[in-house]
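Of the protein chains in this complex, one is absent; all others appear in place.
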Amino acid sequence: MRRRKPINRHWWGLIFVLPGVLYFAVFSIFPVLFGFTLSLTDYDLLDPPNWVGLDNFRELFSDRLFLTALGNTLVFVAGATVPVWVASLLAALLFDQVFRGRTVLKTLFFLPVLPPVVVAAVVWRMLLHPNGVMTWLFGAWRGVTEIDWLSNTVLAPLSMIAVHDWAAIPFFMLIWLAGIVGIPPELRDAAHTDGATPLQTFWHVDLPQLRSTAVLVATLSTINAFQTFTLQYVLSTDPGGPANSTLVLGLLVLKYGFQYFRMGDAAAVSVVLFAMILAVTAGQLWFNRRAG
Amino acid sequence: MTVRTLYLAMLTSTAIVLGCGVAHSEQVTIKMWMHEHPPRIAIDKAIIAEFEKANPDIHVDYSVLAVSEFTTKLLTAFASGSGPDLFNQSVVRVAQYYTSRILAPIDYAAMGYADEKALTSNYLTGFEGIRFAGQLYGLPTEVSNYACYLNNAIWKAAGLDPNRDFPKTWEEMPAIAEKLTIRDRNGVPRRRGFDFDWPSLPAYWLTLNTMMHQRGVNLFDEAGYKATFDGPDALIVMQYLVDWVNKYKLGGPQYTDTRTDFLAGNLATDCSFGIWGIPQMHDAKLDYSVKPLPRFADGKNDNGYDAYAYYMMVNARSTPTVRTAAWKLARFYTDHAVELFTGAGLFVPRQDVMAKTSDVDSQVFLTELKKARFAPRVVGYNQIVDVLARGRDAMMQGGQPVASVLPQENDDMNAVLKREKARAEAALK
Partner (left out) sequence: MWFVCAALAATVFAFPIWFMVTSAFKAEPEVQAIPIHWLPHDFQWFARFREAAEFAPLWRYFFNSTLLSLVHVAVTVFFGALAGFGFAKYKFPGRSFLFLFVICTLMIPFQILVVPLFIEVKAFGWENSYPGLIIPGMMNAFGVFMMRQYASDLPDELLEAGRMDGAGEFHMFLRIVLPLLLPALTSLAIIVFIWSWGAFLWPLVIVQDRELNVLAVGLTNYSQPYQHAPMWGAAMAASTVATIPIACLFVFFQRYFIKGLTAAAVKG
């Protein structure tokens, strides 16, 4: 009589997840741990790594490049989150209204989301040429023929924020819309019957319902903004921009790692970046727990 | 077994042993890496073929790498122990290789020279950049210095004579450049008379060092670990450059780089080409003149642009046999300097090459070269040049005063150098 193989069916689960787990172990978890280790060394590729403990981190606080990058990143994050949060909400409210041509206009408004970040950066690099289209649009009527959008130390970071927001606002509008669609219409009708103005309806009915969406938009846009890299890389003349005004932490990792070949410092900067992002994620979880 | 079979067996086995012996005899392979410079590649291959024929026991594994990736690839190759045995690289990188003990000192015997003198006596100059602690670590494959090219048509159209009116001093330059500049109704220069090549970091590096040398000072000290970009002369140099952009508005980093503009006929004067620019001028069909770089009226030294060089070096981490063969190849290669010059425009100040440069334009370069200093070599070149460029931006694009930015730049450079020095010392332990 054939013995039935007493293999527990559930071991198959382990077999199914194993390829993924192994892959992540090799290509995600191990490199992160390796990165933590690297951040404790001084390694320039030519000589073997030299253990320095927490020196790299200690030195970061007096490293002007790091402090500049940190400041720039925080400024960028502020500019890429608050205006985006507000504008995308307004856009969602706008396109939630019913009017002729809404679908077409919404699609047009959504176009910035389609091209990859690189494409957007290349196109904007051309539009922001000192004697280019944006100068013409903003300067022609004032008689100005040259605006250094990307090479002026004040304008450059603002241009980065503007380009980022251009693509982010339509994207987050979508998220808001998904949330708005979930608001029970009865609530709104009730408010309308009670004689509330659109503004009051919005403030007392919509916003509370949108709380988790609001937190989501805030968190996502923040995490995304912290990691920004491609935009600054393509839109700056030299990675870092004029007087390092567009040097963000993501770029600094590349600079330390692949321009200066200070691998240990590159790793240290990335650890700091990681920590900041973890803090934001933790913040979101805390918020959600309070809300939920 | 018969005696005959035994005899046959002995003969065959001896033949096999001998044959294997011959096949396993010393075949040395030299891994050679060069930059991508299309006119030179064909010449390289011919030279290598000749070398292999003359040295059947040496094989050359030749690779060409893109210019923009050469430095990174070299570093990552050295890091993984798979670096080339023989390679050609710019002088700005050599300090780093030297401190990491990648460079092998010249083996004169392998090259067939009695001593250093026997080698250097063939050259006018060019070894300064590869000399460390009195020893030489490479052979120059290109030595270059910039001079000024003038677009004769534009000069004449502005009513100026390239020969008489080209300024001899920096002080006179703004006025002349202004005459050659065409501006739009807002004063924005549409065609510049003269500008510095701002976007190119190497050109900026050379410009700063040159001007400092002209005033009799240096950017760094002898050892190359302390920045001395402060003091009244540094202020004068930097203020001149800042005024060029902000006060006279004759150009700036936001405009197209000068080489592209000059070759397109949209710039009256450019001083960022070397002797190798001459064929490019012909290709662009420009009617040009060559003039020496302006000096400072109150400057101490009569030098033109600092010279820079490319050197052929040998990897100290290769085996001794390979290193010997590599030096042999290096000598053989550089002995073809004349072909490399006539075919690829690579100038080396050797007797045989200089014999080919009797035309007026080339003579300007040669005369300047005799007076030129060598661009300083610093470890951490990438970081240093970044500090200089970003400081420049702060002054030019950010409007900050020179007097406050310069000390900051100096401090930043010293911080970099201090860390590089500490690292070099740690590596030696």
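In this document, chain identifiers A and B correspond to the written order of the chains, with residue numbering beginning at 1 in each.
Here, a residue touches a chain if its C-beta (ideal position, glycine included) is under 8 Å from a C-beta of that chain, and two chains touch if they have at least 3 such contacts.
Since the model is a prediction, treat every value here as computed from it, not as a measurement.
Novice: Of the residues A:V52, A:A80, A:L155 or A:I175, which one touches the chain left out of the display?
Specialist: Of these options, the touching residue for the absent chain is A:I175.
Novice: So which bits of chain A touch the chain we can't see?
Specialist: 9-17, 19-21, 23-25, 27-32, 34-35, 38, 91, 94-95, 97, 99-102, 105-106, 108-109, 111-120, 122-127, 131-133, 136, 140, 166, 169-171, 174-175, 178, 216, 219-220, 223, 226-227, 229-230, 233-234, 249-250, 253-254, 257-258, 263, 266-267, 269-271, 273-274, 277-278, 281, 284
Novice: Contacts of chain B with the missing chain: which residues?
Specialist: Contact residues on chain B toward the absent chain are 66-69, 72-73, 76, 79-80, 256, 259-260, 264.
Here is the rule we go by: only the chains that are shown with their structure count from here on.
Novice: Quick one: report the Å distance separating chain A from chain B, using the average Cα coordinate of each chain.
Specialist: 41
Novice: Provide the residue numbers of chain B that touch chain A in the complex, in ascending order.
Specialist: Going by the criterion above, the answer is residues 72, 75-76, 78-79, 96-97, 100, 102, 184-186, 188, 199, 201, 253-254, 380, 382-383, 386, 389-391, 393-394, 397-398, 412, 423, 426-427.
Novice: Taking the touch rule as given, give the residues of chain A at its contact with chain B in the complex, in rising order.
Specialist: Residue list for chain A touching chain B: 42, 44-47, 50, 64, 130-131, 143-146, 148, 151-154, 237-238, 240, 242-245, 258-261.
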